[in-house]
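What follows is a structure written as structure tokens; I'll ask about it next.
Up next, chain A:
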Amino acid sequence: MTGMIEGGWEFVWSVYGITWAGLALYAWHLYRHEKAS
Partner candidate 1 sequence: MSATLRVLQKDLLIEWRSRSRTVALLSFAYTILLIFAFAVGPDSAALKLHAGAYLWLGLLLSSTLLLDRTMRIEFEAGAMEKLMLVPVPATGIFYGKAVANLIQLCIVGAFSVPLVFIVCDATMVEPFGWLAATVFLGAAGLAAPGTMYSAMIARLSGKQLLLPLMLFPLVVPVIVAAVKATSLTMLGDPMNQIGSWLTLLACFNLVYWSLCGVLFGRVVEA
Partner candidate 2 sequence: MKAKWELGVGLFGLLLLIWSHYTGLFVAPPEAMMGDVGRILYAHVPTAWVGLLTYLVAFIAAVGAIWTGRWAWDAMVEASVEVGLLLNVLLLVQGSLWAKPTWGVYWTWDPRLTTCAIMVVAFGVVLTLRRQIDDPMRRLTLSSVATIIAFVNVPIVYLSVKWWRTLHQPYSSPDTVDGSMVTPLRVAAFGMLFLATGFVVRRWRQVNTRLAIEVQAPDLPEEPKPLHVEESK
Partner candidate 3 sequence: MRAMDTLVQASNLGRRFGRRWAVARLDLSIQRGERLLIIGPNGCGKTTLLRVMSTLLSPHQGSIEWFGGKHGTRENIGMMGHDPGIYEDLSAADNLHVFAKLSGAGTEEISGLLSTVGLDERTDPVARYSAGMRRRLALALLLQKQPQLALLDEPFAQMDPGGIAQVSSAIQALPGAVVIASHQVQHAAPLCTRAILMDQGQIRWTGPATSAESAWHALHEERGEL
């Protein structure tokens, strides 16, 4: 199991955070336009 990268959780959390933030943002964008149309 040599050569396995240690830790790096901060990158994992930031990736998931940004991904879910992006999806939530777009859902909100859709919701806002839902009201408009």
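We take it that a contact is a pair of C-beta atoms (placed from the backbone, for glycine too) under 8 Å apart; a residue touches a chain by one contact, two chains touch by 3 or more; residues count from 1.
Candidate selection criterion: all candidates are chains of the complex that A comes from, given by their letters.
The structure displayed is predicted, hence computed values, not measured ones.
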Direct contact with chain A in this complex, candidates 1, 2 or 3: 2
Partner candidate 2, residues of chain A touching it in the complex: 1, 3-9, 11-12, 14-16, 18-19, 22-23, 26-27, 30, 33-34, 37
